[in-house]
Structure formats: structure tokens, C-alpha cells
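One structure below.
Not every chain is included here, but those present sit where they belong.
Chain IDs A, B and C follow the sequence of writing; residue 1 opens each chain.
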Amino acid sequence: MCPTDVGPPDFKTMLPDVIKKNYGKWKYHEILKPGVMKHVAESGDELYTVRAGSPKLVSTDFIRDLCNVADKYCDGHLRFTSRYNPEFLTPKKENVEPIIKELNKLGLPVGGTGSGPGACLSNVIHTQGWIHCHGAASDASGIVKALMDELYDYFVGKKTLPAKTRLSLACCLNMCGAIHASDVAVVGMHTRIPNIDHEKMRAMCEIPTVAASCPTKAIRRHPDPNIKSVVVDETKCMYCGNCFTVCPAMPLANAEGDGVAIFVGGKVSNARKPPMFSRVVVPHLPNNPPRWPEVVNTVKHIFEVYADNARMGERMGEWIQRVGWERFFKLTDLPFPVQLIDDFELARDTFRSTTQFKWT
Amino acid sequence: MEDKTPMVDELEKGPWPSYVKELKRAAKKHDSVKDLIKVQERSFQRKMTQWKHGGIVGVKGYGGGVIGRYVQNPEEFPNVAAFHTMRVNHPSGWFYDTKALRTICDIWDKHGSGMTNFHGSTGDIILLGCTTEELQPTFDELSEHGFDLGGSGSDLRSPTACVGPGRCEWACFDTLGLIYDITKTYQMELHRPPYPYKTKIKASGCPNDCVAAIARSDFSLIGTWRDNLRIDQNAVKEYADKKFDIQRLVVAKCPTEAIELVKGKLELTHPEDCVRCMHCINLMPKAIRPGVDTGATILVGAKAPIIHGAVLSTVLIPFIKVQPPYTEIKQLWEKIMEWWDENGKTRERLAELIDRMGMPAFLKAIDVEPCPQMVNTPRANPYFFWG
Amino acid sequence: MPKTKLAGMEIEIDEDGFIQEPDKWSKEVAEDLAKEESSVHPMSEDHWRLVNYIRDYYIKFGVAPPVRMLCKQNKFELKYVYEMFPKGPAAGACKVAGLPKPTGCV
């Protein structure tokens, strides 16, 4: 039998020499242009990074393409960022432009760096969608592609943003990727209650687990004790899909009802303001493959309103916090449906307990 | 089913690199991906996933690392009848040499679909699409070449770190070293799910939090420092000379008014007020740096929305030194796991358990002294316990 | 759903080999299911102890026992459980015990 528990490779073996030498001894960095950074070590050594976009869902040949570039210009080293972007690392300044050229030849954009005034949009954190997941209320790769085609200029820096802007997508409320603290998040959502298959339930599901799974206690045992199953109170179910996660007999996918919601204003970093949650601003847009025009247009519109109105260095959520949500809805001209008003467990804390607000 | 996939094909167009192009490249070598493209087209037509629920498959001796997946209509799409993903744990910081990458590619072209995620959202290399039979051989070969599976199920998920000391001047501790050490130490917990539910560890070298630890790890380590940030006045002058508006962009945005321009000099006039938010440093990396008495803040409990709404990690230990062999950190983590494992209900994450039992009860159980840094504000309600 | 022959009966199973007709489970079915699991066959006393524990727990509470409890109550190290059932308590032992496929937590 093969060895188990070997663990991942030791990262130290993977580091380029300039990093090994200057490990933990970096002094400062500069962003030379979109996608290109220079890090300078205490020793004076320089490290150039070229960052490219990637669709995350890639073939082995894609990886080999990257390897070719790295072999040619980076002594066979590269890394990926926490947002899927491959980064090419080299101590040689003169390699930067050739790397960019090679990447562009491969169809890969260079960009995605920066923060504060003039920031680029980076890659979209996203999930599996219809490519692989059973729970997806929307696709992931398809809609991300549609979005990024439209937002491409923000990635490569032809258009810039007032500050770092993180766009993310999850195909169901499990929110793989933990996109709940993104400047803009697109989330796949069902809008119909689960369709229970009582037959399957018996063989496939643990009833107590199913009952416990429901955030709003919409699920109770079937009133007929002979039927080893459950029923759903449709006035309490808000289609989260957690029952389906634990029980295949409760699918809730529905071509008509499924779609996405849009959340905005979250952030993760502790810079200036503490991390914030993203907030629902559009409760439902339909799934319209392959290009999801409603979603793409809405997101793009939000980007534009943000770019036009926020102050330099102000993240989406910081801007909204300053001007107020009423102003956000005014500026974006988005409607304010009742779904946006919280009625879950911590709802009380979202209500406005002051006469301070704007007429917009 | 028709072989034409017009909707999917549409997504080959456009400036952003196309996953469809990638699918098609893999499809040249792998019949499974030919079917996968058709499955995707079907999803687009029907506006629904075409995959069955769940699946429980794996490799011998492990309880996690593989996500089982079966297609809804195997008759139509026989080559993806079983189409599991393997999660392969990554080297800390996602650093690779091309040799390692090529090895993985070769193994995967041999046994699987040739499609991957570089990376999954947790941080694993996702090998996307494998038959049940090929799981063990794939694993065996990976293992031989020094790769191992990542987490899945109710286990410790593959821990991740920001690039930290590898390339970042702000790393307040060795994120990569710590995460590698933790990963190696807790292989058992990673590969053989022992807990009520999944649990995650992530480490960011400074409060910028480039792995989003605070948003998505039950145990989040975020670098910080106890002394004062360092300012190089010459460099400040350079920024000013370049017409960089220090007052408006930096000083005015300090959340605590700790830093000020005093006669052209940028001074940390109220060092005790600085909350180490990184803002001034971020904007003037050549002039301002973190202090030298560095370490980490430990926060706990982040998770995705289900079941009680999303949670961000909250401060547990305001400051801890982070040095090998990381004994104190590991002991703390083990104590937390012990409490969670003992008290948590099935599928109850740490934050949810803390909320159910109460933060005071949690602190008592793991023997951590309360301090004001743990809260934004003390309680407003008068409902507290004695004894 | 495919069917397979277990203890002489045609029983429906899913892709992962979990039986879909819980009422048909018997010691013999368990032994046959165990055959599929390499290194489980023949079932030792400890195999049976674990399978019975799981099954009793399931009948009593309607859910599979938590791993921690399963180890504690039977005084088995988790590592040993994996030695007995290489696919682990969920994919291995629960399957043999005729439980529904553990879901969700992957």
C-alpha cells in the first residue's frame, strides 16, 4: 500500500532563490503598472511579480502553458494568489515585459493589482456551479465569464476604481468561498420550497438531521406517523437549501424560480474600517444563460455608480456607510423591495433607531 | 442529445480567459470532458444542475479529500456517470516549481479528466472529474510523488496562509511556516474526520488579511504588532514631493487620528491610539512599516451563512508571539477543538456553538481571561449570570 | 437505481453501494456488504461491535452516531476504526450497518 499522511510538499522547496534568500526580509514594494509589482528586500534584492488572470477552471494544458512561461523567465517558479491568479516571480526586471507578452499571447490578461485610488479589479472568487455541484441555484464559471468579459477593462487597468473592489460569486447559500464580505457578491438563490420525495426520504435521509437543518424551523415530521418523512411549512421556508444539503430527497432546484441575488458593501481587510458584511441590494435576478444580461448589467451599473461617486480610496462599503444606504439606492436607481429588510435572527440590529437619514 | 453546444460556445468569446476554451482543450484528450461540455449545455438549457446529490467515495485509510459526484442521466452522459473531485493539498502560499506542477498534470491526465481548479476556494488543488475506480490509483501516484489529499467532510480543512514572508514586507509572522507545521501536525484530523463538522484554519501575516481568514476560518491568525509603527521621514518627503496628498489620503483616513502631519513630518502623534489598521502603511509602503515586536491576534468562528447567518471571526487572543514550535497556539487550538467536539451538535460550527453556549462559557471552558479587546462594546442587556 | 444480490436477495443500492431498502437489512446482508469493503471480510468481533453499535444508535435516535461518541463508547481509536473499515466510519461502517448514506458534510 502506498504511504498515507505524507502531507503537502514543503513550501520551502518550492520557493525561488531570491525568496529563499530574502524570506521574511522584504522592505517595501511598488506597483509599477497594473499587474506588475516590484518588491525590494532589506538586502536590496528586487523581486518582480507579474500577475495574470485565470478562469480557475482550467485544463492541465493551461497549467503547462504557465509552466512554460515560468521555465523560460522565472527559473521554473510561480505561484497562485488567494484569488486564483497565477503570479510570475523573477528578480530580473528585464523579464517583465517578455512575460507579459507571453501571457497576452496565451490570451491571459495582466492586471488585478492595486488598492486605493486607481485600483484594478481582481479575479472573481467563485465556486462550482452547474459544472460540478448538486446544489447550484445558478452557474458559476459561466456567469463569471460573462461578468468578467464586461468588466475586463477594470482588471487590466484601462478603467480604474476608487479603491480595492472584490467581486465574488457563489452558486448557493452555502457560499463556498465565503463571499459574504465582498464589495460585490453574486449569490445563487432558490425561490421555491423543496419538493419532497417521501419514498426516497425513508432510505436516504436521517429525519432528525433534516429537521435540525432548517434555519427557520419550517420542517417537521410528517403528520402521518406511518410515513417516515417530513413536511415543510411553506410560510416559513425561505428556500435556503440546507435541508437538501443533508437530504437528497428534498430538491428545490426550479428553472423558473432559481436565479441570483446581489449583495454589496462587504470587506475583509481591517484597513480604515473593520471588516463588514455584504448586504442584499437586489433580491432576485433570473438565470439567463449563457450571458446573464440582467446580472451583468446590474453589476456593471453598480461598479459605474461607485466609480463615479465614491471618494478616492473609499471602498464600496465605506462609501455607502458615509453617504447612507438611502443615497445608494437613489444613485443606483435600484428599487427597495421589502425583501431587503431583515427578518432573521439579528434583524433588530439593522433597523434604523434614529431620525438621522437623508431625504436622498 | 445533440452534440451542438451553442450556449456554451458563446462563452468562448470575449476578452476574459475562457473556461470553455479550457474544457475544449481537455475534451481533446478526455471523453469525460466531452460529456461535461454537453452537461453544461444541458444546464444552460434547463437552467438547472444536472448532477445528483452527494456521493461518498474515497481512498483507503482516509475519510476525506474526495467529493463524490454522479450525473443525473448516466445513459446520456456515460463518461461522467461518476465524476468525482479530488482535493489535493497545496504547498503553503501556493508556491510551486514547474516540475511539481507538471507531475500533477501528468498524473491527472493519466487517471482523470485533465480538468482542474487552480485552486479551489479553500485553497486545494481541485482535480475535477474522476471515476470511482481511478480514485485510489490517482491517490497512490500523487502520494508517491509527495502530494497528499486536502480536507473534506467533518475534518480540519486544508489550512491556508497568505504569501507572507515569501514576498510581503508586512508579514508579522511566518504564515507559511506556521501553516505548514500545523498541516503536518494535524494530518490525522485532516484526513480522518473526527469532528461534529468541518473546521478551518487560516493565517494572514497582517491586518490586510489577504487570505480572508477573518471571513472564513474557525481559527484565524492575523499578524499584528505591539510597539509603534516605523516611519522613515525621508521617504515621507519623497511622497510629498511627488504631490501625493498625504493629508487627504492618509492622515484624514486614519480611523483613530493617531497619525498627523506635523510641519511636513508624518508623525505617529498618538501611538497608543493606533489600532494597526494598516491604512497608512498600505498607502505609503516606502515610508511606513509595522513595528518590530510582531506576532498575531487570534480570532475565532468565521463561517458561511448557513445556519444562523454568516459570521466573522472575533477576537480571542489580542496578541500572541508566533514562533516554532508554536506550542502555545497548538495547545489553544486543541483546547478549542476539544470543547467543540465535546459539546457541538452534528453540523454545528464553532461560532454557532459559542453563540448557543455563550461566549463567557466558552472562555471559561478554554481558560482564557476576558478582556475588552474581545468586544466592540460590553453588553447592553442586564442578563448575566453569577457563579 | 441499480440492484445487487445481497444475502440471496435482490436489493436496491445506490452508486456508492448503500442499500436503498433499509427493511431488508440483516446480519447476512451486512456480511455481504462487508465483502465489498476490502479488509473488512470476514467481519471480526470488533467489526460487529462497531456495526451493531452504529445500527442500534441509528434505530434509537434516527441518526448515525457522532464519530467522537462512536470511538469513546467502543473504546476504539479512530485510527483503528480506519484499519477495520478503510473507507472510514461513514463510507465503510455505516454502509455495512445499512444506514442511509451520510450526507452533507463533505
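Note that in this section a residue touches a chain if its C-beta (ideal position, glycine included) is under 8 Å from a C-beta of that chain, and two chains touch if they have at least 3 such contacts.
Quantities reported herein were computed from a predicted structural model and do not represent experimental measurements.
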{"item": "Stoichiometric formula of the complex, labels as displayed", "value": "A x2, B x2, C x2"}
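The working rule: only the chains that are shown with their structure count from here on.
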{"item": "Higher-contact pair (C-beta pairs counted), B-C versus A-C", "value": "B-C"}
{"item": "Inter-centroid spacing, chain B versus chain A (mean Cα positions, whole Å)", "value": "12"}
{"item": "Distance between chain centroids, defined by C-alpha means - chain B, chain C (Å)", "value": "33"}
{"item": "For chain C, residues contacting two or more additional chains", "value": "63, 101, 103-104"}
{"item": "Residues of chain B engaged with two or more neighbouring chains", "value": "52-54, 60-62, 67, 188, 346-347"}
{"item": "Chain A residues within the chain C interface of the complex", "value": "202-209, 213, 245-248"}
{"item": "Chain A residues touching chain B - in the complex, by the definition given at the top", "value": "1-11, 13-15, 19, 23-30, 39, 47, 49, 53-64, 66-67, 70-71, 76-82, 84, 86, 89, 107-109, 115-117, 125-127, 129-136, 139, 141-142, 145-146, 148-149, 152, 155, 173-178, 180-181, 209, 212-213, 215, 240, 242, 244-246, 248, 251, 253-255, 258, 268-273, 275, 277, 287, 289-291, 312-313, 344-346"}
{"item": "Parts of chain B lying in touch with chain C, wherever the complex brings them together", "value": "52-58, 60-64, 67-68, 70, 82, 132, 152-154, 188, 192-198, 341-342, 346-347"}
